[in-house]
Every structure is written in structure tokens, then in C-alpha cells.
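Note that one protein chain of the assembly has been removed; the remaining protein chains are unaltered in position.
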Amino acid sequence: MPSERALGVAVVGTGRMGADHVRRLHHVVSGARVTAVVDIDAERARTLADAIEGCTAYTEPAAAMAAQDVDAVLIASPGPAHEAALLEALDRDLPVLCEKPLTPDAASALRVVEAEQKLGHRRVQVGFMRRYDAEYTKLKRLLDSGELGRTLMLHQRHRNPAMPSWFTEEMLINDSVVHEMDVTRWLLDQEITAVTVHKPAPTSYAPEGMSDPQLVLFETESGALVDVEIFGHCGYGYQVQAEAVCERGVVRIDDEHGPRLTADGRWGGRVTPDYLERFEDAYDREVQAWADATRRGETTGPSVWDGYAAAAVCEAGVLSQREGRRVRVELIERPALYK
Amino acid sequence: MPSERALGVAVVGTGRMGADHVRRLHHVVSGARVTAVVDIDAERARTLADAIEGCTAYTEPAAAMAAQDVDAVLIASPGPAHEAALLEALDRDLPVLCEKPLTPDAASALRVVEAEQKLGHRRVQVGFMRRYDAEYTKLKRLLDSGELGRTLMLHQRHRNPAMPSWFTEEMLINDSVVHEMDVTRWLLDQEITAVTVHKPAPTSYAPEGMSDPQLVLFETESGALVDVEIFGHCGYGYQVQAEAVCERGVVRIDDEHGPRLTADGRWGGRVTPDYLERFEDAYDREVQAWADATRRGETTGPSVWDGYAAAAVCEAGVLSQREGRRVRVELIERPALYK
Amino acid sequence: MPSERALGVAVVGTGRMGADHVRRLHHVVSGARVTAVVDIDAERARTLADAIEGCTAYTEPAAAMAAQDVDAVLIASPGPAHEAALLEALDRDLPVLCEKPLTPDAASALRVVEAEQKLGHRRVQVGFMRRYDAEYTKLKRLLDSGELGRTLMLHQRHRNPAMPSWFTEEMLINDSVVHEMDVTRWLLDQEITAVTVHKPAPTSYAPEGMSDPQLVLFETESGALVDVEIFGHCGYGYQVQAEAVCERGVVRIDDEHGPRLTADGRWGGRVTPDYLERFEDAYDREVQAWADATRRGETTGPSVWDGYAAAAVCEAGVLSQREGRRVRVELIERPALYK
Partner (left out) sequence: MPSERALGVAVVGTGRMGADHVRRLHHVVSGARVTAVVDIDAERARTLADAIEGCTAYTEPAAAMAAQDVDAVLIASPGPAHEAALLEALDRDLPVLCEKPLTPDAASALRVVEAEQKLGHRRVQVGFMRRYDAEYTKLKRLLDSGELGRTLMLHQRHRNPAMPSWFTEEMLINDSVVHEMDVTRWLLDQEITAVTVHKPAPTSYAPEGMSDPQLVLFETESGALVDVEIFGHCGYGYQVQAEAVCERGVVRIDDEHGPRLTADGRWGGRVTPDYLERFEDAYDREVQAWADATRRGETTGPSVWDGYAAAAVCEAGVLSQREGRRVRVELIERPALYK
């Protein structure tokens, strides 16, 4: 049961995601309050801080973490800034919720793994929010129940309405498919051992020189085969689907939600326009679960090992994307802390 | 098994429905051929007959029925012309498939019942084609299986995209809801004992002075309660749905068929535009079943008793529609022939 | 924006619903804390209070409301106890979230209306939680948009897996259909003017002497017609559905949610077993919205007028249920406070 005192959280990074987390901690999450916001843009940090009683603006993560009223850290800065903030927090033994990716590559992720190992206990939760989505949770529970036997294949779809101008082909792997990597590892409770990226002829809407969509295959330790359609510009909305093919049945989660309207010669429903709407509840549950666990003195959810493994699979994926061949995933042996 | 010789059919009435049956008998139905077409418009009859080898045009049903090559009669003329054609066919002991309504009112329908009784065996099948629809058939089979216990309520929807200019409020009952009357009697295997018509404030698209949509309640012998939404101008397509509420489950048939398209921010499918497309397969099966039974020397399917009962319920419905009160349905005792 | 200090809430009544609200306020809702629990069972109140830091147990609502750390009251005691607690809270100008029903009958509800009017501003929100359900909210938004024209009919289903032994036929109206009364008034933004209850032959699973299921018809000010199937023992789960028939389209909300499993010759999904699971998110949003509004010094959501109107429609419904006839709903003129 949570202690009476609300958890004081420093939010590091106040871009789209960070600002949304400030709002979430302030208005939605029970038992937590934002006591610090950190941004290299001092003005931006101050504006946010001023709107919240008892909240201070900082430009340096370390300064915020040193404050008396900061009990925990939520990192939502750009990926390259994560490592330093994570090491600082671990150095202070502060609980962290770190937005994905843990760090931009496997080597830096490994340094975080090592730092936490040295600390001797888990303090970091990585922001793979799909694990908190109601449908994914039910799917996980069903697969874990054993009712359907082993999972043999996973078919996944990940479609975005369009890509921002600065989006690159590698980001299809590092920013988008990274979610399916985590989902796969989590649902099947095993590592991904190889990745192969296939590129069909691209849509006319793909930016010059970018192959979109792509089909990504994962192989896992037990020999399960996973295919992921990643589509950066499907044009119609944000859609994430998964289908598990098991020995005694098939189970599917998808987007056919909400009111069904029949009009103008058609029946059907609306597709969510973006990931913030699609996973709004999942983000709420994720941050609440983190705050609750933290107040109990625990660290739960996706670990830095999950962040490191995802980074390693991403590297293999980008290499396969570049060279058009199957690439094996190389991981260090899993430390006892994450078993 | 059908005899080798194809059934020679006289089609009486060559309007939209009749012409469609000529096409069906000629192209779709196995073991039957159109040997006569009858229409008061001689030119129209001749044009149709000329396109089919061995087919003769007539202006009088009796003349066609007297022809050597006419083994059976399909009546698709306007309702008021049905009685004479039916009595003529029964007089000659010719098998008949008669489009609904059997006749325009209960009194005339009763005369057909009496004529067939005098003949001593069934010769007439009434064209309630929903009994041949794949979904209705499965629903009937499930209800009959007893798996779900007794049927307590039926919710039905009957929506048309728009009404022709000559459509009247009474036709909402006589032409449209008559199908739900037959479906109710058939699914529950019992008579309708009372009808109450409720009229909500009409849609702006309703013709001047017409109440559209309406909610029609049936009570049945066993005390089941049935509601039918009849909507003449729903604007979006032709949609027919039924939901049976049983003691141990609920079963629903509806229109969410065909390819599911996701585009433009929506997922979903197409609504059939009219009853001919929605029930195309049912019409095919109905006429094939009639031809097959006829060649075996049998008469199956909806009987003139079903046609008479529907006419009596329609009369009660129109009266309730007019007077705004519950009206009891009065039926003669069911003759042994139809038990 | 909420003030920094968490809202101190006294929870009156700690049965199934009250205990669930204590848990919700403590663990889920942001910006509120339980500072008092009230139950005539002193032991029960003390056990609950002991588990929460800073929470005191009471046996009298008035005593709790007098406490310094009580800013607002959540009433979840049995219906007959509501009036006294409400009047006490209004007397102290304390914000209230009152579980439905407001009070057990229209006369007592009217006394609460009068008390709040005398106070001169709204302080009470009534617990019609469906207004906070994601699907109902989207339906409301769509109807309000005017995109589909006026709403002509509403078809609603309300099915429970089974009834507790103490459930009576009147409770089908007062406890169950009362939700559809509020939904109808809210979705259509108008009063219900008449009620007619129809009783089909009951299911074999109905308790001796109880008619289950029933079909309840509402008429509204604008002439819309609403039917509600209320089924106390459908046997398979808790299912709530609504379909709005509009001038330019039909929109439906229902329960076909969650993972789709295909196994054992069938595809499909799970039905929620009870209302707590089905409306879990709605309860969370309702109490959060109440806490947020209260901290802003506002009162939003369903008002005591809504509670009074529902009570009046319930009285008409129970009368119709008893006498088998259409009963008009009599309401006082709507006070300016609720316009």
C-alpha cells in the first residue's frame, strides 16, 4: 500500500512525450507529484514548472536529482541523453522510469546494465508501455495460461498514418519495430535470436529513397517465427495488431473498437489517429504502476535488460535492413539480476 | 432425385420480380425451364419469350396453364391478381410458387386456403424467401435444436434505403413487416396473437403525412414478445437483422459481411443496397427447392396457411397503425392439411 | 488546475460499492484521499480506516462531515439512507458524489432538489457512471454533433448473468433500467414522458412469480421511442448495448471487445461477467472527474435533477409493470438551477 507522502518526480525532457508525462503525473496519476522539470531550454522548463505548485525548473538533470523533494526520475529526453541521466540516477540510487529506447545502441545500453548490476538491485523501468495495454495484457495472460499450448508464430502489424519529415528508414526499426521486439520477447518470454528484413516495392507515398513498408522476421530461442509488417505511411490512421498462432488456437488483438456507425452505405468504426490516443490508457497504467511500485520500494516492469536486448535486436535489424540478409542477434549472458 | 425431363414453368407477371424469376429459371435453376410467360402487356411478354427457345407468350394465365408444356406456375403478378391465378392453378392441380403476398387480404387468402383444402393436398408454396437465406436457416436450426432453451424475445430490424414515391404507410406493414411476420411464425413455430404499432416522431425524410420509422410489437401463442423496427428511409442501404433472446443465450444474424476495408480513418464493410442483392442467394435456393420438390411430386416450403396467417396479422397491424392500439389477431382454426 | 492539497473524502457506507470506492480513492484517483469512512457497523469502518494513514472511522455521517479533514462526501450507503446524508451535506455546503439512486422515490428526491435550490448552487453529483464510459461518451458526442440528424429511436439491452436471491421484479426497474433511463435522458437531452412495460412469458430460470425478461418502452418529449430489454438472468454474462437510430445513420455500442480467440470450432471473445468489470474504467473516470471538479470548486456531472427525474420515471415504470398499461411521467417544472 502506498505511503501517505506523494512521490516527488523529476521529469527530464519536456518535449511532446515529456510534457504529456508532466500532465499525466499532475492530473491522472495517484500518489505522485511533479517536483522538478528539467530541460536544456530553461524558458520551457520554467513555464511548465510555474504552472505547478511546488515544482522547480532545472536545466541539468543532476541538479534536479540532487533536490530534497525529488524521490524519483522520469526520463523523456532524446535517446542520446539517456545514458548520462540514467547513470546519474543509478549513482544516487534513484528510481527511474526511462522512455524507450533505453539508449541508442547496445554498447551504451550494456553500460547501464553494468551500472545497475554494480548497484546490486533494479532501479530502472523502461517505457515499453504496450505491456500495460488492456488487450496486450489479456493476450499475455491467455498465452501464459497454457490453454492454447505453445505459441508457434506471431503475426504483427504496425501502421502509422504518416511519417514526420525527419524520419529515416532506420527509425522504422529503432523507433517503431522496437515495440514489436519488446512485445515478442515479453509475450513469448524468450530472446530473439535472428532478424531478417524484407523490402517490398515501396508505396508511392514513401519519401525518396526510403523503403516503406517492410516485413521484419524474428526467430526466437524456442524456434517461434514472428513477422512484423511495419508501415510508416499507411495513410489512414494508427493501427497495431497482433495474432498469436498456437498449438490449439489462434488469438488476435486489434483495433476494431468503439461505436459502430452504419451510414452512407457502409458499416464500421473509427481508427485511432495516433499512438497517444491508441495507448493513452496504457501510458496512464504504466506510470501509475511505476509510481505505486516505487512507493512500495520496488522496481517492476520492463528492465534495463529488456532495454539492452531491444537495442541489440535493433542493431541486427538495421544491419539486415542495410545488407538484405538474415542477421544473428548477439547478447551477453543474462546477469542473475534479470533472471 | 429429379426426373430427367426439365420442369416446364409458366411465369405469370413480368415486372421487376417476374423478369428476375424468368432469368433465374433460365440461367440459375437446374431442372426447370421457362415454357410460358404471361403478362397483360403482350409486347412485353413476347419480347421475353422470344429470347428463350421453346417459350410462348400469353396474356391470360389460364391460357398458359392449359398448355401442354406447362407443368407448374410461378405467380409474380401484382397482389390483387393472385387469387384468380391461384384458383385457376388449383383447379388444374398445378404446382404453384406464389410471390408474397398470397393475396391482399385475409378474406381472399381464406378462399385460397379453402380451394386447396377441397383439392385435398398442398400444391402452393408462398414466396417467403427468407426461409431459404443461409443465416436465417442457421438461426432456425439453432433455435430448433433446443440448445438455448425457449425463445423469449425476438428483436428485428428492417431498414430500406428509401421508399418509392407510391409507397404508403400501410405498405410498411403489408409489404415490409409481412416478412418479419412470417419469420416470427416460422422461427417460433407458432401463431402471432396480437399486434401493436408504435410511432415515434418521424424522420425529416419521411413523405408528408407518413410516420417513418415505426416499432411493431407481436405477441405469440406461447407469450414470446417480438419487436420489429421498420424503417422505410434509413438512407444508407438495405439492412435486415434479427436477434433471438433465449433462456440460455442470445443469437444474432446481421449484415456485417464481406471484405473489411480500412481506409480514410475508418474500418468496416459495405451495406447491401437493396433486397435483391441481400437475398439473391435466398431467391435462388427458394426457386431451386420448389423446382426440386415439384419434380419429386411434392409441395414444401411456406404454405397458403402461412400466406393466410400473414394476411390476418397484416390486417391487425394496419388497424393498430391506424388506431394506435393493440389489436388481437383472429384466425380460423388451422385445417388438418396444414398441421 | 487542482490545488496542491489532496481532497479529503468521507466515504459513507462501506458495502461492496463503498469499499470499492475507498480502494479507488486511495489507489487510483489522483488528488484525493480517504480521510473518513462511515458505517453503522463500527468494526467494519474501523478495519477499513486502520489500513489508511490519516483516515478516521465513524458510525454517523454527520460526525464525519463535521471533521476538519473532510472536504467532500461520497455516499454509497443503501438508498433509504441517502436523503438524510444528502441533506446533512447540503446543510454544510459540502460537495457530494451520491451513488444511484439519489433516493428511493420521487418525493424524497424532490426534497433534495429543494434543499440544493435553497442552497443556491449545485453541490451534488449523482453516480450514473455510464456517462463516463468511453463508448457511451463517444456515442453522445456523435449524436450531439448533428452529423446523423435527430435520434428517432434507441434500442437498449441490459442483461445480467443472474439475480441475487433478494432481487425483486421492481428492482429490475429501480436498480437496472434506471441506468437506461438516465442514458436516454442524457443522450437525447430531454425528459421521458411515458413508460410502458411489456412482459413476455418468463424464462424457466426466473424466480417463482417474477417476470423476467421484460421490454420497457419510453416515450420522450420530442417523440423519440426507446425500447429497453431488461434481462435479470440471461445466464452468460453482463451485457449492455445501445443502438441509436437516427435520420442519417445508425450507431451501435456493445460488448464485442477484447482479444478474439479462435479455438474448438468457434471464433469470438469473452463477455464481461459483471458490471464492476464492464464499467471499471467508467467508475474510475467518474470519481476522478468528481474529485477534479470539486478541487476546482465546481459541481459537474449528473445532477439531483437527473436523480429526481430518474426516480419519477422509475415510479411510472413500476406502476406500468404492476398494471400492464402505459403510464405518464409527472415532473415538476425544471428549476432554473438545472437548466
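A, B and C label the chains in the order they appear, each numbered from 1.
To be clear about the criterion, a contact is a pair of C-beta atoms (placed from the backbone, for glycine too) under 8 Å apart; a residue touches a chain by one contact, two chains touch by 3 or more.
None of these values were measured; they are calculated from a predicted model.
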Contact residue for the chain not shown (choose from B:60, B:93 or B:264): B:264
Identified contact with the non-displayed chain, of A:236, A:275 or A:290: A:236
Options C:39, C:71, C:105 or C:255, residue touching the unrepresented chain: C:255
Option from B:253, B:309 or B:327 whose C-beta touches the chain left out: B:253
Hidden partner interface residues of subunit A, rising order: 149-150, 152-153, 155, 159, 198-205, 213, 215, 217, 222-225, 227, 229, 231, 234-236, 239, 245, 247-250
In subunit C, positions touching the absent partner: 235-237, 239, 255-256, 260, 262-271, 273
Residues of subunit B (touch criterion as defined above) contacting the omitted chain: 1-4, 26-31, 51-54, 134-135, 138-139, 142, 148, 248-254, 256-264, 281, 288, 292
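Everything below uses one rule, namely that only the chains that are shown with their structure count from here on.
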Chain whose Cα mean lies nearest the overall Cα mean: C
Greatest separation from subunit C - chain, by CA centre: B
Interface numbering overlap (same over half, different under half) for subunit A and subunit B: same
Gap in Å, rounded to a whole number, between the CA centres of subunit C and subunit A: 37
Between subunit B and subunit C, centroid-to-centroid distance (C-alpha), Å: 45
Centroid distance [mean C-alpha coordinates] between subunit B and subunit A, Å: 58
Shared interface positions of subunit B, touching two or more other chains: 235-236, 239
